[in-house]
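Up next, chain A:
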Amino acid sequence: MTRAALTLMAVLAVAACDKGRRFDNNVNLGAGANGAVVPGSANDPASPLYFQQSVGDRVLFAVDQHTLSDSARAVLNAQAQWLMTNADYTAVIEGHADEQGTREYNLALGGRRANAVREYLITQGVSAARLKTVSYGKERPIEICSVESCYEKNRRAVTVLAAGAIS
Partner candidate 1 sequence: MHTGHIISGAGHLALFAWAFIGSFSLPPDDAIQVTDVALVSPEEFAALTPPVDQAPGADTAVAELPAPEAADTPPEATPQTDSTPEQAPPETAAAPAPEAAPEKPDLTTPQADVSDTTSTITAPSEDVAVVVPETPDEAPRDIPRVAPRPVVRPDRDVAVGESPQAPTAPSDTAEEVQPAEEEKAPEEATTRIVTEADDKGQGLPKSSKRPPASRPVKTAAVEPDPKPANTPEPKPAPAQTETATPRPEQKEAINDALSRALAGAADAAPDTPPAGPSGPPLTSGEKEALRVAVSACWNTGSLSTDALRTTVVVTVEMSQDGKPLAETIRMLTSSGGTGTAARQAFEAARRAIIRCGAQGFGLPVDKYDHWREIEMTFNPEKMRIK
Partner candidate 2 sequence: MTHLTRLIAVLATAMAFAVPATAQDGPLRIEITEGVIEPLPFAIPNFVPESGGAGELAANITRVLSEDLTGTGLFREIPQSAHIGSVTSFSSPVQYADWKAINAQALITGGVTVQGDRVTVKFRLYDVFSGQEMGDGLQFSGTTAGWRRMAHKVADTVYSRITGEGPYFDSRVVYVSETGPKDDRRKRLAIMDYDGANTQYLTDSSSIVLAPRFSPTGDRVLYTSYETGFPKIYVLDVASVGRRTLTTPEGTMSFAPRFAPNGQTVVYSLSQGGNTDIYAMDINSGQSVQLTTAPSIETAPSFSPDGSQIVFESDRSGSQQLYVMPAGGGEPRRISFGQGRYGTPVWSPRGDLIAFTKQSKGRFHIGVMRTDGSEERLLTASFLDEGPTWSPNGRVIMFTRETQGEQGSASLYSVDISGRNLKKVRTEGAASDPSWSPLQN
C-alpha cells in the first residue's frame, strides 16, 4: 500500500513535468540508495549547481566588448539546452565590467553584455519571458587584483537561475 502510494506520487510528480527526470525511482527518501545521483547536488544534471559547475553559468568578454566569442557561444548553447530541459527555472543574466572605466558607462556596458547573452539564448530557443537582465557595472568584481588576469574574469555575464516556472 505504502509503496503504491509512493509510486503514485512519484508518477504524479513526474507527470507534471515535461521531461523531468528530477526525481529518480527513489523518491528522495534515503540518500541515493542507487548510489548514482543525489538530487539537488552537483551530480544532479537537473540542479542549479550542475548548471553552475558543469554547464557553465558565465561567459567572458574582451575589453569594452559585448560580442560573444566562439567559446562563449558553446557555453551558451549548453545553457540553452539545460534551460529548455529544465523549464521551471527562470534566469536573471547579470552583466559585469572590470574597473577600467567610469561608473555609468560600465553600468551600460554590463547591460549590453547581459543583453547579448539573453538574445543569443533566445535564438537558441529559450523563451524570452524566462530571461531578465541586470547590470552591476564594476560594482561586483570577483577578482580584485588590478591586472589583466583579474580583469578578464570580471568582464562577464553570469546566468543566475531562479526557481519558479512560468505559468
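Keep in mind how these were chosen: all candidates are chains of the complex that A comes from, given by their letters.
Going forward, contacts are C-beta pairs under 8 Å (C-beta built on N, C-alpha and C of every residue); 3 or more make two chains touch, one makes a residue touch a chain; residues count from 1.
All figures in this text were calculated on a predicted structure; none of them were measured in a lab.
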Please find, within this complex, the candidate from 1 or 2 that touches chain A.
2
Quick check on the complex: what are the chain A residues that touch candidate 2?
66, 92, 99-105, 107-109, 111-112, 114-116, 118-119, 132-136, 139-146
